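Every protein chain of the complex appears in place save one, which is left out.
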Amino acid sequence: MAVDRGDMPRHAFARAYLARTTFKNWSVGARLLIGSGVALVAAAFASLAIGPTGISLFAIPQAIGAMFGNTDDVAALQSRLVLFDLRLPRTLIGMFVGAALAVAGAMMQGLFRNPLADPGLVGVSAGAALAAIATIALGDSLAAFWVNALGIYALPVSAFLGGIITTTLLMIVAGHSGQLMMGTLLLAGIAFGALAGAASGLIAYASDDRELRDLTLWSMGSLTGSSWEKVAAVAPFALIIGVAIPSLVRALNGLLLGEAEAYHLGIDVPRAKLVIIAITAAAVGAAVAVAGVIGFVGIVVPHFVRLIAGPDHRVLLPATALIGATVILAADVVARTIVAPSELPIGIVMAIIGAPIFLHLVLRRGML
Amino acid sequence: MSKNQTSRTARASWQAATFVVALALAMLTIGHTSDARAADKSSLRILSIGSDVTEILYELGFGDQIVAVDTTSQYPPEALENKPNVGYMRALSPEGVLSVGANLILASAGSGPPETIRALKASSARYVEVPAGKSAEGILTKVEAIAAAVDASDAGARLKDKLAAEFKKLGQTARTVTKKKKVLFVLNATGGRIIVGGAGTSADEILRLAAADNAAANVTGFKPLTTESVIAMAPDAIIVMKGGRGGLDAAELGRVPAIRLTPAGKTGELRDMSGVFLLGFGPRAPKAAASLIAWLYPERAGSQ
Partner (left out) sequence: MLEASNVSFAIGKTSLIENVSARLKPGAVVGVLGPNGAGKSTLLRLLSGELVPTTGRVLLDGRDLSSIGSAGLAGRRAVVPQSTALAFPFSVREVVALGVSVPNFASTMDDVDTAVTAALNRVELSHLSHRRYTSLSGGERQRAHLARALCQLDRMPNTSDARFLLLDEPTASLDLAHQLLVLDQVTHVASSGVGVLAVLHDINLAARFCDEVILMSNGRITRSGAPNDALRDPELSDVYACRVLTNTEPPNAAPYVLPQVCSLHRDGSGAS
């Protein structure tokens, strides 16, 4: 490679761009970032342009007209509904969910220095899922006040709170005189996950047929319920995560050497761990809240990026976010068109497409 | 990783990205087809969601106006076979539903998710929610709502009268039953586990209409039981829902040792029945209840 990943990728691009003219001379990381950025733009366009109604992007002027003018044109109104109220929020939610889950996975793996770590490991997903399941099943009885007060936000807010509460409990359990014990955290996370799973099972046992169906559908994950309200609900999380991540890059890189070494390199390790876990909880909680449980992204996308560009978080985190978003959008386009007018759960599509690709990569290159 | 491999992978990912862009651009042009639908007000294009809604529409003579149904709509058979299917009624895709081009959406009250329903209400199609009801009055209300939505009050009134008469007759027959049988409704049975319909389920409702006691009234909802607890329930008859995923049928269940110890097992009163027929609570509900009575109380069959 001709340009080393010496500085922030942004600078690397600028420098490489000024100094060299051909793409071939750019570093692997720069090429990966640009390639995945282009892929994300393409996937976003595809997600906006493709759908069972066959309304294409050429209907945009018409749809914009319908938004401002008080037109009576039924087709224009329909275009507006499909493009701006269905596909656009769905695309935005898909991008957020994909990026959030993939980045959360990458951060967990970096924090625990374990390539198999996953937000599921520290009980964040289980806690979020438990809260959501409780809201679905008890919405008519015990949690009625909650559902009445929050309306369609009840589920997202519950899932998010579930994730945060589990994480907080874990940090209290594993926190010891200001230090976060990673071993305790992992084991406690597994215990919490099992407990939350059992509680979810109990609730599922106690729920009726209709609720059970809802639980099952929700646990398979879907972007079907995307709306502008949900976009507004996750926007602050996207902002917080986006702002926090650049400041975590150095800490995550240092932590790959070990906690003591990270400290020697000037990283405030306890604070870094706290922030990383809080950001992960926010990302996973918000993603689970709007789209249900979608597996696979958090573990496979970071590995894919590491196989290509190495473990440096300066490239890993942005590339993971871009590719995670791309993968979810692509899978969602397939999920909502392949059996149209019906839909497949996106988790199924992800596994079918992604698992063989990942296996191929691993077999060809050797794991790590 | 070697430098060579790295650059090869980077090249491959670049090529893949290029391909995706090209594909997206192609989609932009392909997708541009007929989106301007001629909205002929005189001809209805109905999307029917819910098996009861679909059956009532067919009864009212609007089967040809149905352009698409959901997965629960399995009767009459042509509803499921020949019409596009928008998926399970609680997981409707908003754009998928819009793509069938219906101008009237008749949806059972349990349809979802709420975001999809909201989008459908905002669409140019008329959205009518059909109340869910599992009693005689509930079914008549459904008929009324649907008839009003398709502007067929005459046909609606006729169907209501017919159903009211059937329910009345059913009620008369049911009252003549002096000794009610205890019936167990089995949703799905495997070797050691049996999922039964307890209190508050549609199975419980149809058993009530058929003048039978629910043997599993002490559990709520559809619940898995062990075969042993079925012995304690001592059902006089067992209904096994047909069309379930795998599981035992009535004959196989009858051979399970624990079931053989129940009164139903001893007398062989086990039977497969269609779930859509028994639990649909559409216009066939009186027939479903009547057929149950005929099977459970053969001596009453003559009076039907």
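Labels A and B are assigned to the chains in the order they are written; within every chain, residues are numbered from 1.
We adopt the following convention: a contact is a pair of C-beta atoms (placed from the backbone, for glycine too) under 8 Å apart; a residue touches a chain by one contact, two chains touch by 3 or more.
Owing to the predicted nature of the structure, the values given are computational and were not obtained by experimental measurement.
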Review point. Among A:G37, A:G54, A:G197 or A:G310, which residue is in touch with the absent chain?
Key: A:G310
Study note, to complete from the structure: The one residue from A:G37, A:P115 or A:G295 touching the chain left out of view is A:P115
Review point. What is the set of chain A residues that contact the non-displayed chain in the whole complex?
Key: 4-7, 11-12, 15, 109-110, 113-115, 250, 253-254, 256-258, 260-261, 263-269, 306, 310-312, 368
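The working rule: only the chains that are shown with their structure count from here on.
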Revision key, fill the gap. In whole angstrom, the CA-centroid distance of chain A from chain B equals 35
Exercise for review: Can you check the complex and tell me which residues of chain B touch chain A?
Suggested key: 1, 3, 5-7, 9-10, 13-14, 16-18, 20-21, 23-25, 27-37, 39, 68, 71, 84-88, 90-100, 110, 112-116, 118-119, 122-124, 200-201, 220-223
Practice item. Can you check the complex and tell me which residues of chain A touch chain B? Key: 1, 23-24, 28, 31-32, 35-36, 38-39, 41-43, 45-46, 49-59, 74-75, 77-79, 81-82, 85-87, 152, 205-210, 212-214, 217, 222, 224-227, 230, 307-308, 310, 330, 336, 339-343, 365
